[in-house]
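All protein chains but one are shown at their positions in the complex.
Residue numbering begins at 1 within each chain, and the chains themselves are lettered A, B and C in the order written.
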Amino acid sequence: MTQTTDLLTAAPPPAARKPRATPRSRHPYRTALSTARARTGLVLVGLVVLAGLLAPLLAGHGPTDQSGQSLAGPGTPGHLLGTDDLGRDLLSRVLYGIRTDLGIIAVAVPAGAALGCLLALVAAAHPVADTVVQRVFDLLLAFPGLILALAVTAILGPGRIPVVLVIALAEVPVFGRLLRGGVLVQREREYVTAARVGGGSGSRVLVRHILPNAADPLVVQIAVSLTVAVFIEGAMSFLGVGVRPPQPTLGAVLSQSMPYLAQAPQFAAGPLITVTALVLGLSLIAEALNREIRR
Amino acid sequence: MRSYLLRRLPSALLVLVAASFVIFTILRLVPGDPATALAGPDADAATVAAIRERLGLDAPLLSQYAHWIGSLLKGDLGPSYAIGGQTADLIGDGLGATTELTVAALLFVIVLGTAFGVLGATSRSRWLTGAVRVVTTAALAVPPFVSGVLLVLVFAVALPVLPPGGRVAFLTAPDLAAQYLVLPALCLALPSAAVLGRYLKDGIERGLAEDYIRTATAAGIPPRRLLWRHTLPNALPPVVTLLGMQVGNLLGGAVLVEAIFAWPGLGQLAEQGLQRRDYPVVQDLLLLLVAVFVLVQLLTDLVYAWLDPRIRWE
Amino acid sequence: MTAQELLEVRDLGVEFTAPDGSPLRAVRGVSFTLRRGETLAVVGESGSGKSTTALALNRMLPGTGHITGGTVRLEGRDLATADDAELRAVRGARIGMVFQDPMTALNPVLTAGRHIDEVLRAHGNRDKAARRARTVELLDRVGIPDPHRRADDYPHQFSGGQRQRILIATALAAEPDILLADEPTTALDATVQDQILTLLGDLNRETGTALVLITHNMGVVARACERVLVMYGGTVVEDGPTAEVLTRPRHPYTAGLLAAVPRLATPSGTRLTGIPGSPPDLTLLGDGCAFADRCTLVEDRCRNATPPLARVTGDVRVACLPAAGRTEPLPAPAPPARIDRPAPGAVVLEADGLTKTYGGRGARKRGVPALDGVSLTLAEGETLGIVGESGSGKSTLARVLAHAHTADGGTLRLRGEDVTRPSRRALHAVRRQVQMVFQDPYASLNPRMTVGEIVAEPLIAFGIGDRDARRERVAELLVLAGLDPAVAGRHPRSFSGGQRQRIGIARALAPAPSVLICDEPVSALDVSVQAQIVGLLTDLQRDLGLSLVFIAHDLAVVRQVSHRIAVMHRGRIVETGTADEVCDRPRDPYTRALLAAAPEPVPPAARPERVEKTRALA
Partner (left out) sequence: MTELYPLTPSGPSRRSTLRAAGGGALLLGLGLAGCRSAVSDTSSAPQGASAEPRRGGVLNVAVNADFTPALLFAQSGQSLQQRLIYNTLTRYDDRLHPKPELATSWTYAKDGRSITLRLRDDVTFHNGRKFTADDVIFAVKNLQNPLRAAQLRSTAATVTGFEKRGDHELVLKLAHPVNNLFDLFEFMIIADRESVEDAVAGKKFIGTGPFQLKKWSPGSGLSLIRNDAYWQPGRPYLDGVELRVIAQADALISSLRSGQSQLTFDAPGKSLGAVKSDARLTISDYDTGAGAVYLGVNTTVAPLNDRTVRQALAWAVDRDRLVAQTLGGYGLASAAPWPKSSPAYSEANRTHYTHDPAKARELLKSAGHSRLEFPMLHIALPGETAIAESIQYDLKQVGVHVTLQPTDGATAQKKLISQGMPALWSLGHGFAQVQPSTLAVSAYPFNEAKNTSKFRSAAYTKVVREAWTEPETDTAAANALHQKISRILLDEAFLIDLVVRGQLQVSAAGLHGVTLNKFSYLNLDNAYLV
């Protein structure tokens, strides 16, 4: 013990030693987000998001306006990135595509996460509930996502809802399991006992004490899940069960570009670069948070 | 270990039963039934009715469900409605193909993932770690249907060294089969490999910070050995769990990849079955996938226990 | 230098870079020499830089740590500038290391034998069979029974003491000239600590391996080392033969430290004299004596110039300007002052035949009972000391008494009414009465909350006062616990151990309880700080008329604070009685064992001559 304290006050804790003793009182997330790594990530994500939000201003054309000139190359007057097979402006397609994607993942991931966490809390309440919830998670995980996507869309008809639903369902067990695990760990911590002895009711201890400390991995997971969501959206568009055409999504534009990959690579380039930037940004942020939380 | 399995068995069965309900319901909710699919584009009501009757689709849902479960328990899956042939054969062949693909992909995942993880965590050269980051990011950012098409364009069309798609059963001609496998397996593996790499990197970084590594260092154990013999084994168990999860993803991803590489596996079968509303095929197949996943989970738990003596010996 | 001199350290300096980039001088100008086969203790408190010094010797500094100056000569070869290959050759082969926490210092996935095998292998032993033989031999030597079989067991299958033995075997595997033991026994029970120290002593005598023992425990120093190096604020303040230093301390700090150590001999109801203030913040240390701020004999010149480590008499060296002049040793500390405390009143808390068993759920593996029919009473204003080693069930008892866990059997009465299995409301009421102070000041504070929130938590829970009232109350409590109310806004992470424990105490006092259960409240703290906290608790008891249950493994402390003592062993209370009686006239053999094992900071009368040095193991 003393030896520990020794290094603690004597040295900034290298990851090896007891973490909580950083002699600074800032919230770990803020510290994490102020690292160079996270900043780069934030900038990348920010750019993409901004592009999506400002699509109406940045795009010269409507994303569904067609013209005679199909597959025009980049730099064509009026079409910075060129046009797709139906003569639609690719820049606008991509920008509005981002918009749609953001609209989807911004709903789906939080929804899935929320539901998952809710279930996890239910599980925390009682061992029986726990087993039930875990089986539910198993079931959700076991169901092959894309096949589910095909079925769901066949039932609900095309549009955002099935996409959101599929993504959310995929996220539920991920977050649920994470939180459940976290709660189980934190539950045994001494400060929780302290809180109980301090007269805190079960729910208060759970919400006020356990959750904030169990939440760390979730924050990281959100960043990861967002990238997964973009992934799923793309796959669904490719399988023809994505958002209702002609509305562009990154995935839709990508899958439309496939037949022309050889003749008109610029067709695919736009969405690919965007997605990559997004994923890179998010993963950088996730990594930064992860490192900080681990300390 | 046996007692462990016994304890897990009921919940596994529970999942399967629940799954069977969900699957059955979903399929019945999907509009259009095998009869209409079978009747062809220009059929009239009489035709459809006749076919419905032949397939026993006019029976009440519950009895249909009962009949399905019955056929499962009897072990006789019966004929496929629309695709043709026996359901069992269809799924059998598909399973063979998909297993080949998944196993191959899993190999790639492990090899690449380990490479990514170890390099990312230990390499001193910023250049190398940067490169790893780029690759893993790309792997996560480029959807398989793009990477797949790219791989084909490069390796099958531009410089034809590998076949663009199709399959030769591994057992009949391993050397050919391997060449058919490389591209789809790689395409399927990339994202999972990236994920694995990240987890491993994280695990190794944590591991290197542990007290026992300090002990070993103080005892003069050379760095390479520190990494492979002292750190990695401790980073493995969580990674194994992750791999278990990834198997699920791989099976799911097969739907896409098998399509792109014309790989006659379960994914393809599932899509066809769904398109033609081939109830028996889709039902049995989905249930099988769920079962496989549950099984893999059990296995991962066992491997986990095997890797971590603290659990092993309890 | 003579052949005798094995390791020679000359003004070694170590710096860490704080996250905000500011340099942090953990070790400053440390010099000492180590002779062959010598046993040297490096003693000091948190932040004294003792561990950092040890780690610096073979360049094992963690994180941003780096050597800023000085030399570390191992038989002439300077390790401070050696390259990796050289270092690897030294680590293990010339300098073996043993770390504090045997629970984390062994690799969970490697067998005991494998640990040793790896070292042998790393240092060139290619013959598998030979390695195996040697492994078994070593395990046998460090006292692992049935080494042939146990070699293939995993760390978690060994007890703490055994793990420490394995670590020692690992460190000695390559027959180093120096064994560097960093707090090797801190995490262990007194009895086990005793065995380990014996082992280290024997090994030193038999193999002639020089022993450098880093510790905070004066008792350990007295028990195990010929020479002692007292460190403070990153510098050596006193260096000399153990016997000399412990009996005639020259440096005020050494003296204070010795005074702060509770002695078994001191009777119950006395106050320890701790050192005022807390260890220095190394980022703020400037010139002048690091101890100046806490020193009672401070003079102006102390603050201006860093005192050199100067020889005073014989081979005693002291870094204190006033002491340099003084030929006479410092006056012995005043005998501990008696404290006037009210005689205990009526019984408040009464436990009768409490039982508790963990791991009850998975019917497959029933755990051994942690509590096996424990009965005790606690009177108003009384302090009941509970002593026992790890696994004796004393912590469980604390938790059951504080209703953190419910007992499986037996009854628990608070002021006569049965509160063993209280209803929700009753439990609430009980908890307002009975509060708890925890052992680990790090783990018991929610890292996500500010001090203010933490202390206010019970107030909210018990619905005491409105927002403003609570804020005042919190400030009040912080002052009561000896903290500046201004700290309410900061997170626990930015406090030292002692301060955190004060926060914990403030929290416990929040609902104005009448019973305070203290589970090892001081065992995680430095001696000087420990004295402060113990003092605080006794004061609080007197002022608030609290009934205390004071749980600890250190008999000496318990004796001082307690009216009565209960000794726990294997979930049972084996002996109870008034504090003095239990310590002076123990009846139970286990109590005697405990007393015997307790390390006292008095030098052993005579130390047996060192036997002829021999490289071979006995």
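Here, a contact is a pair of C-beta atoms (placed from the backbone, for glycine too) under 8 Å apart; a residue touches a chain by one contact, two chains touch by 3 or more.
Just so you know, these numbers come straight off a predicted model, no measurement behind them.
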| item | value |
| --- | --- |
| Touched by the hidden chain, restricted to displayed chains | A, B |
| Which of B:Leu119, B:Val168, B:Leu288 or B:Leu302 contacts the chain that the document leaves out | B:Val168 |
| Residue among B:Phe116, B:Tyr180 or B:Tyr199 that touches the chain left out of view | B:Tyr180 |
| Which residue of B:Thr215, B:Gln272 or B:Gln297 touches the chain not shown here | B:Gln272 |
| Residues from subunit B at the interface with the omitted partner, ascending | 30-33, 36-48, 50-51, 54, 79-80, 82-85, 89-90, 93-94, 104, 107-108, 149, 152-153, 155-157, 159-166, 168, 173-176, 178-183, 185-186, 259-262, 264, 268-269, 271-272, 274-277 |
| Positions on subunit A contacted by the hidden chain, ascending | 64-66, 68, 70-71, 85-87, 150, 153-154, 157-158, 240-241, 244-246, 255-256, 258-263 |
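Definition applied: only the chains that are shown with their structure count from here on.
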| item | value |
| --- | --- |
| Comparison of B-C and A-B by number of C-beta pairs in contact, larger one | A-B |
| Maximum centroid distance from subunit B, chain identifier (CA atoms) | C |
| Centre-of-Cα separation between subunit C and subunit A, whole angstrom | 46 |
| Whole-Å gap separating subunit A and subunit B, where each centre is the average of the chain's CA atoms | 22 |
| Residue numbers of subunit C (touch at least two other chains) | 62 |
| Shared-contact residues (touching 2 or more other chains) in subunit B | 210-211, 214 |
| Subunit A-touching residues of subunit C, taken from the complex the two chains share | 16-20, 24, 26, 44-52, 62-65, 100, 182-183, 186-187, 214, 216, 234, 279, 281-282, 399, 402-404, 428, 431-432, 435-436, 438-440, 442-448, 457-458, 461-462, 490-494, 496-497, 504, 507, 510-511, 523-526 |
| Sites on subunit B touched by subunit C in the complex | 3, 210-222, 225, 229-230, 233-234, 307-310, 313-314 |
| Touch list for subunit A against partner subunit C, complex | 1-18, 20-25, 189-191, 193-201, 204, 208-209, 212-213 |
